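With one protein chain held back, the other chains of the complex are shown just where they sit.
Per-chain numbering from 1; labels A, B and C assigned in written order.
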Amino acid sequence: MSFEYSDRVLELRARVQGFMAEHVFPRELEYAHWVENPENAWMYPPWFEDLKSRAKAAGIWNWFLPREYEEHSPGLSNLEFAPIMEVMCQVPWAQEVFNCSAPDRGNMEVLARYGSEQQKRQWLEPLLDGRIRSAFSMTEPAVASSDASNLETTIVRDGDEYVINGRKWFTSNAYNPNCRLLVVMGRSNPEAPRHQRFSMILVPLDTTGVVLERPLRVFSNVHSPGGHAEVRYDNVRVPVENLIAGEGRGFEIAQGRLGPGRFQYAMMFVGMAQRCLDLMCRRVESRVAFGEKLADKTSIQHDIARSRCEIEQCRLLVLAAADRMDRYGAKGARDYISMVKIVAPEMCQRVADRALQAHGGMGVTEDTPISRIYLTSRYCRIADGPDEVHMSQLGRQTIRAAL
Amino acid sequence: MSFEYSDRVLELRARVQGFMAEHVFPRELEYAHWVENPENAWMYPPWFEDLKSRAKAAGIWNWFLPREYEEHSPGLSNLEFAPIMEVMCQVPWAQEVFNCSAPDRGNMEVLARYGSEQQKRQWLEPLLDGRIRSAFSMTEPAVASSDASNLETTIVRDGDEYVINGRKWFTSNAYNPNCRLLVVMGRSNPEAPRHQRFSMILVPLDTTGVVLERPLRVFSNVHSPGGHAEVRYDNVRVPVENLIAGEGRGFEIAQGRLGPGRFQYAMMFVGMAQRCLDLMCRRVESRVAFGEKLADKTSIQHDIARSRCEIEQCRLLVLAAADRMDRYGAKGARDYISMVKIVAPEMCQRVADRALQAHGGMGVTEDTPISRIYLTSRYCRIADGPDEVHMSQLGRQTIRAAL
Amino acid sequence: MSFEYSDRVLELRARVQGFMAEHVFPRELEYAHWVENPENAWMYPPWFEDLKSRAKAAGIWNWFLPREYEEHSPGLSNLEFAPIMEVMCQVPWAQEVFNCSAPDRGNMEVLARYGSEQQKRQWLEPLLDGRIRSAFSMTEPAVASSDASNLETTIVRDGDEYVINGRKWFTSNAYNPNCRLLVVMGRSNPEAPRHQRFSMILVPLDTTGVVLERPLRVFSNVHSPGGHAEVRYDNVRVPVENLIAGEGRGFEIAQGRLGPGRFQYAMMFVGMAQRCLDLMCRRVESRVAFGEKLADKTSIQHDIARSRCEIEQCRLLVLAAADRMDRYGAKGARDYISMVKIVAPEMCQRVADRALQAHGGMGVTEDTPISRIYLTSRYCRIADGPDEVHMSQLGRQTIRAAL
Partner (left out) sequence: MSFEYSDRVLELRARVQGFMAEHVFPRELEYAHWVENPENAWMYPPWFEDLKSRAKAAGIWNWFLPREYEEHSPGLSNLEFAPIMEVMCQVPWAQEVFNCSAPDRGNMEVLARYGSEQQKRQWLEPLLDGRIRSAFSMTEPAVASSDASNLETTIVRDGDEYVINGRKWFTSNAYNPNCRLLVVMGRSNPEAPRHQRFSMILVPLDTTGVVLERPLRVFSNVHSPGGHAEVRYDNVRVPVENLIAGEGRGFEIAQGRLGPGRFQYAMMFVGMAQRCLDLMCRRVESRVAFGEKLADKTSIQHDIARSRCEIEQCRLLVLAAADRMDRYGAKGARDYISMVKIVAPEMCQRVADRALQAHGGMGVTEDTPISRIYLTSRYCRIADGPDEVHMSQLGRQTIRAAL
């Protein structure tokens, strides 16, 4: 047991930190204003591709990839990648600069693990190269989708094609100007045993019958440039080759997809919470109210102390989850993955909430990243299944293990 | 002591409820989509003036006005108005339909109480009539404005004019297409005793030197059609007649302005929280996850029970505050006004938070009012001074009273 | 609607306050040391009966009794009694001085309402007179007793007698030196419809077969002089006349018993919480740490402000519940009774928790009432059914009402 980062991790992290300091932090406010401006809907800032090129040139690219893809990345373990991820996520959009952003990361992992050679050539390569983006289309408006067995979209074989019908929403990234691919989950085998009824299939965005109904607003923000689409699938036909792995394997793939994604999500919240705490510490040193520096008020000190304790604990939990995943795989790390999913967004929201109060009016504006972090945290207590679903599952597993 | 609403209150409330049911609720979603659409920035929906006319025709207009203005309103006490306010606020923008919305309400009260005859004629009448809107310009970006003695904007007499210089923000309503008037607070008498250094003055929006720098985004929403402006006052000159009440009375007026406003704010949160709870109750009856209706899950039942308890308690507290204000005035009700300011937004945010979780993805979208209510509550834990300032004040007063 | 206490209430309350100041507060610490001393187990302090006589002489006696018993009490409504109750409960054992203590109060109400003339003569009169005490025997160790339909104790008719068998615990007051009577709930009609299977019966404490197995420790305190007994009923035989009201009416009686009791309980927590807050306010004025009075630390101010807000809200809720009970009876006030049961102990524990922290080491000792109040609050989140049961019930009712 040891709590020190290895020299290699420290070295790689320092490289990322350098890149962040030189290229990302200076553009943080500019990016915020760009995406908030409705005139820029579904467009990246003009300099964004250049930043990606620089990251690629610097070799900070696709680092999320598991060891077997060492030609594309340094082949980091999850435990090694986690502390680097934390740094990348201090400014959330930096993840895409390093080609590590959701939902593309998860889609790439699915293709790498379950895709056919042709699927890899056609979709994985341009994704790994950052030339195209992709979306993940699972949640449906008509049912409680956190219980995936409720999903109603159908995938029906008809000769050499599958026909897809249904309505999805929260299909994130579908409005991205570079999006070309939808990864769709639907019911293919209604008569099969409960967990073998669903399949996952690749649908090019420009397929006939794919209708983007509207960009959803999340807390009144469309989250440009990726967006969250409500999508209608209206007799959408794709060749049978587009099925991933085989009929009835949708659940299995979804499970495998979620593990690393959730741990990455969780580390993002650690990074963002740390960011809020740093901003808060600086703010309270610089403001005076009622004859006293904010930093000298015990209520502020306590808020900072609590935040520190919560961040530190969550960081350790995410690292422990990453370590579990390395040693026992997503299944063996299941409880830990539930735990970080439950703990991290809530922790980050609490920390952001305190930072926001300490910033007064400025806290709710676009002039600091705090309000965005606050909302991202809140949103993610719903995204990927409401926390309640994960708590019930973790609770049941804990009981079972204790008997 | 009695906890029953009087027949008069019940009758008036029923009238408002009828109006809400007929005219407001059916347009709730439409309004939401209108203001979210950037193309409609700083514009009201086309039917909005018509709704105001109908409300005025129905006599539901200016009911917030104190008894002495009985010709303009039914002359309700605060305690009588409170339960009606709750109904009006279930859809927050309805307040303006009834000419009771912030910050106009507060500005009208200031003019009614402290304004000269000429000020009343020029500004109060069109405000009472709903022809124009006004803004309140107090908070400054450079200082902790919750400690009003920090304010740096200056109001300097120069012959028959006052010259105003400074920078304000969160000047809400300044972008409103009907806004004509700014009520500005600034330092006029720097040598006077601490609480007599500030004055309040009327500044027509079109005065030379008034520069709206930008509309602030609050959680990335500009809050059209009113907006929150950052305003530069650059050698702004107004005639001395525009001063309200007299030099050095800024604090006194601000105090008087806040009492009724805060209790109204607080009741808004009760109304909005009740709305969220009602929506939640209906939602959980209609959704099934993991083989069970949401309504049958004990965690959901507990969330609803807690919400019910919190709403009920807060409602009683706001009513008690209104009653205090009627009996002892804003000063005698000071502690209660602090209490409702602290309790109500936090309560509403908690209730909205639970309703949001129970709605899954839909909760964060514009398809229900929940996400807006959630953000309004969060924002108001900062607006009008962060809760922490009010808690410190209430804490000190409680200690003093106990000795 | 009005939030002012009537002159009558104010006058009666002042009388009780006077009595408390003269006779109760001066003995508070002495009582605490008496009951903590194991040598005094199951004994009252020698002066206790004298205090009761004085209260009776002062006419402050049996005030809880409903209007129809005006010969024994001033015939107060629940709403009138509530604020007086708050004063009585600032020192919890004072309730017995005024003959208003649990579980006797509830038992007296049951006898008054459902008892036969003979039962009233034999048991109600000495209880009203304060000569004897009684216990209530419902909870069982072997089952989740909050779901009363789980109870396993049997009441079987055998000729002119009922035979009782079973094991109960938390039979509070059974060790009281003056206890003479057990009110026992058991299953009498196993084949009847679900809510008509149970009966309530009077069992003199000295009946053969009644075995007090042990005094339970509640947080390691036996709660002398009343105690909480684990009781074995071993073929206990009582005459059929001892049945209350009729076979199968146990549930109905238990429901009726709980309403006023719970509201009284709740008001006790308001009184105790207010006591803690008062003590805290005085303490923080008198202590200095790290160069600053505790009262000047914002964290302390916030703790006091939050406590004030919570007490005030809870007080209003209990008053509203009392008012409902007056107007609509226990059934019509059901939701409010659930609410105060859920809200009050938790509120009091939070307030006591803060007061305890502010007192440092002294807070956990017997030198202030805070630690006892803290534990009473905690205990009562279980007593009378865990809060969770009440929240589920309230949640379900709220959903039902909203549809």
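The rule is simple: a residue touches a chain if its C-beta (ideal position, glycine included) is under 8 Å from a C-beta of that chain, and two chains touch if they have at least 3 such contacts.
It should be emphasised that the depicted structure is a prediction, and the values quoted were computed from it without experimental measurement.
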Which of C:Asn107, C:Ser145, C:Asn242 or C:Thr398 sits in contact with the chain that's absent? C:Ser145
Residue in contact with the excluded chain [from A:Val16, A:Val236 or A:Ile304]: A:Ile304
Chain C, residues in touch with the chain not shown (by the definition above): 36, 38, 139, 141, 143-147, 150, 169-170, 216-221, 287-290, 294, 299, 356-357, 360-366, 371-372, 374-375, 378-379, 381-383, 386-389, 392
At which residues does chain A meet the chain that is not included here? 1-6, 9, 79, 277-278, 281-282, 284-285, 295, 298, 300-306, 308-309, 312-314, 316-317, 319-320, 323-324, 327, 335-336, 338-339, 342-343, 388, 390-392, 394-396, 398-399, 402-403
Touching the missing chain, which residues of chain B? 297-302
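Everything that follows uses one rule, which is that only the chains that are shown with their structure count from here on.
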Averaging over Cα atoms per chain, report the distance between chain B and chain C in Å. 43
Chain A-chain C separation of Cα centroids, rounded to whole Å: 52
Going by the touch rule set out above, which residues of chain B reach two or more other chains? 388, 392
